[in-house]
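Just one protein chain is left out here, and the rest sit where they should.
Moving on to subunit A:
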Amino acid sequence: MRKMLAAVSRVLSGVAQKPASRVLVASRSFANDATFEIKKCDLHRLEEGPPVTTVLTREDGLRYYRMMQTVRRMELKADQLYKQKIIRGFCHLCDGQLLLPLMQEACCVGLEAGINPTDHLITAYRAHGFTFTRGLSVREILAELTGRRGGCAKGKGGSMHMYAKNFYGGNGIVGAQVPLGAGIALACKYFGKDEVCLTLYGDGAANQGQIFEAYNMAALWKLPCIFICENNRYGMGTSVERAAASTDYYKRGDFIPGLRVDGMDILCVREATRFAAAYCRSGKGPILMELQTYRYHGHSMSDPGVSYRTREEIQEVRSKSDPIMLLKDRMVNSNLASVEELKEIDVEVRKEIEDAAQFATADPEPPLEELGHHIYSSDPPFEVRGANQWIKFKSIS
């Protein structure tokens, strides 16, 4: 170490032109991977849980970091555009508010890291992060938020209705996505291709009756469904203690085995997801994962998030559990990456988001002629009535 530092300082003092960071990176070799300890998961009806150590490769680490930063910055940008009134309606973000946002990025990136692109995912309305991790670009996501024709749903859906291959939205009715997810799992089993479906819902939705109906049928028919409760401790303005007689969400599948996972640690989420997916793929039936996270932001853009909890509470959690900081510290301390190269990623991500926001602001709104399109699939064109009998729109599939 001392020799290395001496060499570095010689280089620094000797080569004045090159930026120091580039020189450092060039002369430094990183570890290929590192092993980390992760929190043990609480288990329900399971003899064993996910491993308590995991190996992170440099390549994976850099990719997760970039993805989490992208999701965070994308959500911050959406926050900004909403405040400027360029985004309308509902805007449920998965990042935080105020100065340093901390959130649920570890969930969407960690879940994706634990499954294959051929697996399936469905969630509720806080969906922008998942839309990205499932393969859509920031451009098409932001342009959908601003309601432009370049949006992933051509401006027809907005924040809560984005779809991609093997990603079924984006669902606005609390809890309705859970039976849908069990149905997608039914199709997985029917087709026999060893695929699983991740079916997400929040702590607020967990009290919906249809979720228990879905648990019952998924267990009866051994559907390859991973039920995932993202517990951010608040359903809109109601804390979990005021909404649920039992806040052990990972146990509420009763006959369905469950695990409670640290949702702020992306490696914990990844390992738990791998474990759960293997469980489902083996034909044992559904499994339930509770991801413990915290929602720094208000429920949505119209909620500053402080009327039902204290600023002290928000600050405390923020300073201790930022998932991006956690990954960064791990990587730097284990020589998987340097601070500078992570900063470079930050710069690249920021630029990508800026470009996407530019596009999302400049792209025109969908043409009025498209108002009637996509009522039916695979049908010949027909006419749709407008605000009065003389206004007609053509409807094309």
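By definition in this document, contacts are C-beta pairs under 8 Å (C-beta built on N, C-alpha and C of every residue); 3 or more make two chains touch, one makes a residue touch a chain; residues count from 1.
Please note the rule applied: contacts and distances are computed from a predicted model.
Visitor: Just by its UniProt name, which of "Cell cycle control protein", "Pyruvate dehydrogenase E1 component subunit beta", "AP complex subunit sigma" or "Eukaryotic translation initiation factor 3 subunit K" is the chain not shown in this complex?
Guide: Of the names offered in "Cell cycle control protein", "Pyruvate dehydrogenase E1 component subunit beta", "AP complex subunit sigma" or "Eukaryotic translation initiation factor 3 subunit K", the one UniProt assigns to the missing chain is "Pyruvate dehydrogenase E1 component subunit beta".
Visitor: Any idea which of A:Ala214, A:Ile228 or A:Ile314 touches the chain not displayed?
Guide: If we include the chain that is not displayed, A:Ala214 is the one touching it.
Visitor: So which of A:Ala31, A:Val55, A:Ile173 or A:Ala362 would be touching the chain we can't see?
Guide: Considering all chains, including the one not shown, the answer is A:Ile173.
Visitor: Which is it among A:Leu186, A:Ala243, A:Ala278 or A:Met325 that touches the chain not included here?
Guide: Answer from the full complex: A:Leu186 touches the omitted chain.
Visitor: Which residue among A:His120, A:Arg134 or A:Lys251 touches the omitted chain?
Guide: In the complete complex, the chain left out is touched by residue A:His120.
Visitor: If you put the missing chain back, which residues of subunit A would it touch?
Guide: Touching the missing chain: residues 120, 122, 151-157, 161, 163, 168-169, 171-173, 176, 178-188, 190-191, 197, 209-210, 213-214, 216-217, 220-221, 373-379, 382, 384, 389, 397.
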